Structure formats: C-alpha cells, structure tokens
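Just one protein chain is left out here, and the rest sit where they should.
As written, the chains take the letters A and B, and residue 1 is the first residue of each chain.
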Amino acid sequence: MPLLRIDVIKGRSEEELKTLLQAIHDAMVLSFRVPDRDRYQVLTEHDAGRMILEDTGLGFERSHKTVLIHMTTRRRSEEEKQSFYRNLVQSLEERCSVPPEDVVISCVENSDADWSFGHGKAQFLTGEL
Amino acid sequence: MPLLRIDVIKGRSEEELKTLLQAIHDAMVLSFRVPDRDRYQVLTEHDAGRMILEDTGLGFERSHKTVLIHMTTRRRSEEEKQSFYRNLVQSLEERCSVPPEDVVISCVENSDADWSFGHGKAQFLTGEL
Partner (left out) sequence: MPLLRIDVIKGRSEEELKTLLQAIHDAMVLSFRVPDRDRYQVLTEHDAGRMILEDTGLGFERSHKTVLIHMTTRRRSEEEKQSFYRNLVQSLEERCSVPPEDVVISCVENSDADWSFGHGKAQFLTGEL
C-alpha cells in the first residue's frame, strides 16, 4: 500500500529503470513486511534542470543518478522508516550503482480510510485487507 | 479545494482525457458538496512501465486503463471518502469505460492554513472561503 512517487533525472535505459523500480520495491517489502504485490509505483523522469536536490549543508554532492522517493503510507514506526531508508540505499547502491548520497526520501502518512485499491471500496475498512 | 493528481497510462485521446477529468470532477463535487469551480486537477500520462499498480493480493487484474488518483484535501469523514470512492468508480465506469478494478485512490489530509488559492492569502483563514 505505500504509494511511491519516484523522480529521477533522464539518462537511464529502460532496463536500468526497471531494475531501479524493482530494487526500490524489494527494499520496501523487506522493511515493511508487506505482500509482494503491495506495489504502487509511479516513476517520472526529468531534465536535469527540473529536479534540484541540494544538501541542506550536509556536504553531499548529488550526481545525475539522484533518486527522489516520495512515499505516501499508513502509519509506520520510526524504526520501520529508518530500516526502509537503510535497505533502500543499500539496494540502490548494490543493484543500480546509485551513490548513497544520491537517495532522498520524504514520507507522508495517512489512515485506513484514505485508500481504495479498486471497486470503489476502502479495503482497510471493509476488512478485505 | 481538494487537489487531485491523476496519473494514467498513455493511450487515451484528448477527448477521452477531457471526459475522464470531468467525470472525476463531477464525482468529487457530488461526494463532497463543494462548489463546481472547486476544481484543482493535474493529469500526467506515463509509459506503461513507469506506472506499476498491483493488487496487494486482492485478486484484481489491472489493465492499461488504470487510473491513479492522489487527493490532497482538508479533513473529510470516512463516510465522505467512501462515498467519493463509490461515486468515482461508478462515474469512471459509466462515462469512460474504466473497469472498477482499475481505480486506485490515495488521500492525504491537511488543514485550513495549508491552502492559498491566489493573491498570497490563506483564504480558509481570512474568511474568504
């Protein structure tokens, strides 16, 4: 159920993008222990000048490989989120050669009533999920 | 005032997209009883591989007609949201032939101070709305 908006800079091949989405998904499943088909990803590619991610003074250098992940999710604990950040960076580095300083994540939480996965039902309220 | 981000897979004509946006808007107005000009929609089309919506094990098959609606809104009751989901799916099926299993919705709530509709004012705080 987390919905992940993923923004990257243009330049990756179709195959690289596919691997990127899979690596992100696998890190999410591992961190939140959700079903494998709990996958809701939207990827958008941008020209370099349309996606500006600096570093708040932390001393990072961002490259053209930068990945922004904007996640909407039901409540998750601080531990789960931190686990997700770690697993995500590791997965992206190992499988997609994304430098650890190139992964920016922002989460927004919502509630059971805020999701409908089809048929106009709120499946977290109906008991289907 | 709800802001609706609508993501679809490429393949619809301009006319079909126009009808889709109108059908979504009408369902929203009906469900939340807002003014007709309370319309804030942003539509983005994606290549098929850039928008992956699975089913969390619910048993849905998604087609190329899948519609993702990501709504930012002030607080709405569970009843209002569920009404919105039902009206939306019905409207999209009747007017756009979108299968009921192809409509995914996620909501995020915010507050009065979180909106400015123009002129740099927070119209829910100033009393203009």
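Assume a residue touches a chain if its C-beta (ideal position, glycine included) is under 8 Å from a C-beta of that chain, and two chains touch if they have at least 3 such contacts.
Values in this document were obtained by computation on a predicted structure and should not be read as measured data.
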Fill in: Listed residues B:D47, B:E78 or B:E128, member touching the removed chain
B:E128
Worksheet item: List the subunit A residues touching the unshown chain?
Response: 7, 44, 46, 49-58, 60, 68, 70, 78, 81-82, 85-90, 100-109
Worksheet entry | Touch list for subunit B against the chain that is not drawn | 1, 3, 14, 17-18, 21, 34-35, 37-45, 72, 108, 110, 113-123, 125, 128-129
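Keep in mind that, in the parts below, only the chains that are shown with their structure count from here on.
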Worksheet item: What is the distance, in whole Å, between the centres of subunit A and subunit B, each centre taken as the mean of its C-alpha atoms?
Response: 21
